[in-house]
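Here the complex is missing one protein chain, while the rest keep their positions.
Going by the order they are written in, the chains are A and B; count residues from 1 in each one.
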Amino acid sequence: MDEVLLDVQALSHRFRLTRHVYIQAIDQVSFTIRKGEIFGLVGESGSGKSTVARCVMNIYRPQSGKIFYKGIDVLDRNAFSENKKMLQTGRQMIFQDSASSLNQRMKVADLITEPFVIHRLKPKSGSLRAEAEAQLLRVGMDAGYLDRYPSELSGGQRQRVAIARALSMEPELLVADEPIASLDVSIQAQIINLFQQLQRENGFSFLFIAHDLSMVRYLCDRVGVMVQGKLVEVAPTAELFPAPMHPYTRALLSAIPIPDPRRERARKLCVFDGSGLGPGALRELAPGHFVYREEAAP
Amino acid sequence: MIQKNPFLYYGKKLLSFCLSVFVLSVLVFYIARLAPGDPLMSYYGERVEKMSVAEKEWARDKLGLNDPIYVQYVRWLQNAFRGDFGISFKYKQNVLTVIGARIGNTLLLGGTGFVLMFVLALGLGILCAWFEDRWPDRVICRLGTVISCIPEFWLSLMLIMVFAVMLRWLPSSGAYSIGKAHDVGDRIRHLILPLSIVVINHLWYYAYMIRNKLLEEVRADYVLLARSKGLNKRQILFRHCLRGILPSYFSIMAISVPHVLGGTYIIETVFSYPGIGTLSYESARFHDYNLLMILCMISGVVVIFCNILSQIINEQIDPRIKAQEVVETTEVKRA
Partner (left out) sequence: MSDARFTLVGVRPATERLPTVKAPWVKGKPILSCVILAGIIFCCAFAELIMTKDPTYLDLMNYSKPPGSEFLFGTDTLGRDMFSMIWYGGRISLFIGIAAAAISTVIAVIFGSLSGLAPQWLDTLLMRLTEILLSIPNLLLVVFLQALLGKPNTFSIALVIGLTSWVSIAKVVRTEVRQIRNSEYVVASRCMGGGFFHILWRHLTPNFVSSIMFMVVMNVRSAIVAESTLSFMGIGLPIEIISWGSMLSLSEKAILTKSWWILLIPGLFLVVTLLCMTEIGNYLRKSVNRSQSNL
């Protein structure tokens, strides 16, 4: 459990809007994910969660910072191309909107086996079709869906196909960018349970991005909280939810609705005033509990 | 958020125009020189075959054909800036003189054809939109499809056959009869056939484009508003819709220039009309480099200019095109 799989150090990225206007999407973000761990990344829309995921997956090239996967610097072009196949099969990503991350013109069987085709890998179950069927079974769908098009499936089924595609490569790191945000609540629970079951079976590490705090609390081992591109608090789930330390985390957690009318009415909302986001760094305030602290002006 | 400085904007366009012209000149120069074939042939004609090897060498040296291509290009460019584009190997005259004698003819044919075509196309387009899906519209669209399928040269041949050979109404070739170079009536008689082909061949396509633009326009909601205010059909079409499509009309005009130009070249060749079309055809066949160069540059510059013009018009109509570019620059290269 202790071996570090993914190590992100001081990652920063910005987008250019016009010649002179930039948006700092993420700012000096550092965290690690250990082997077999589920790491949750939460934060409001636009806080930079997806950008982190895309940098980790080499979709964006960050402005600065380092990302080590199994000790390999994935941002280094030479190191990347040397370990290209391992990196591209060992890390898999699930996107938020399965309707757009699956090509509407391909059948389920072709979608699931696409990575095999790309890497010219021989599937374990013999033929590509048999492999697709086996992968579908793993996510709880039967072979009848093999010749369907994504548009003929429901949102939950589509997301399962996307999961099956990602897991077909038996990845060691699975990055899921808000995989449940576009689903109905009942389907969300299904998918979360599926994730949990699959993670127990396969033991992959999991970077789970969401803005639904209760789901994160249920699923994740450790949680990072992001706001305005900064990672403000990282702690084990069991510590973070009872004892949030950063003002933003406190405000965020106070917004979780409680499914009990009496207590829900008594719930007090904290308002985040934007404080505690000046220049600073993460400090370890309790063992394994890191909180972003402003540095006092010199 | 997007500030547009007109000087910067047009400056950029000008710069990209100049760059394009420069690249074009390099490209044409290399293409022309790399093509096999002996330019001495066009300079000395049949005599080349009788020349000894030493004589040929001397002649090549004299014409500067032995230097590496880039040296020849730089020399050409230096001279070009002084307004000296070299001598036509075939006509043994300054190329500008050769072209000057003929460009007027092409301008007359192409220019008149262009203007006529666009006035008629607008008229036909409006007519079609007015009678949408009724018989005048259907007949015009049908006729347009058929005529657009007729190759220019074949149409020219048929018209020559009918009007020049069988009926003997009009002359079949040239720009004027021998000895009547200054007779305006004679010139016009020579112009009728080529001109009608320039117009007929392109008219329908552009009329159809204008019709479709207009039909898009009359489906806009403001037309309903105008009708509810009590304006009649003619007022709406001419005052509002027409104004709406005017920018795209100009943009279409600008883009069409190369098509019309290309068509004019072919038609000139069929009618042996002494314009720059026949000239470029000859110069390409006989490897008359200097002449070819300047002819390509002329048509290239016209085409590039029109492209940029239509780009500017489009960007003025639809700022989204510009905004799109801004959005696209935010995309980040993947590792």
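The criterion applied here is as follows: a contact is a pair of C-beta atoms (placed from the backbone, for glycine too) under 8 Å apart; a residue touches a chain by one contact, two chains touch by 3 or more.
Owing to the predicted nature of the structure, the values given are computational and were not obtained by experimental measurement.
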Of A:115, A:140, A:155 or A:236, the residue in touch with the unshown chain: A:115
Touching residue (missing chain; options A:63, A:88, A:228 or A:254): A:88
Contacting the left-out chain in the complete assembly, out of A:103, A:151 or A:275: A:103
Absent-chain contact - pick from B:76, B:114 or B:265: B:265
Hidden partner interface residues of subunit A, rising order: 57-59, 84-85, 88-89, 92-93, 95, 97, 100-103, 105-106, 114-115, 117-119, 169
Positions on subunit B where the hidden chain makes contact: 16, 19-20, 23-24, 27-28, 31-32, 34-37, 132, 145-146, 148-154, 157-158, 160-161, 165-166, 172, 212, 215-216, 218-221, 223-224, 227, 233, 236-237, 241, 258, 262, 265-266, 269, 280-281, 284-285, 292, 295-296, 299-301, 303-304, 307, 325, 328-329, 331, 333-334
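Definition applied: only the chains that are shown with their structure count from here on.
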Interchain centroid distance [CA atoms averaged], subunit A/subunit B, Å: 56
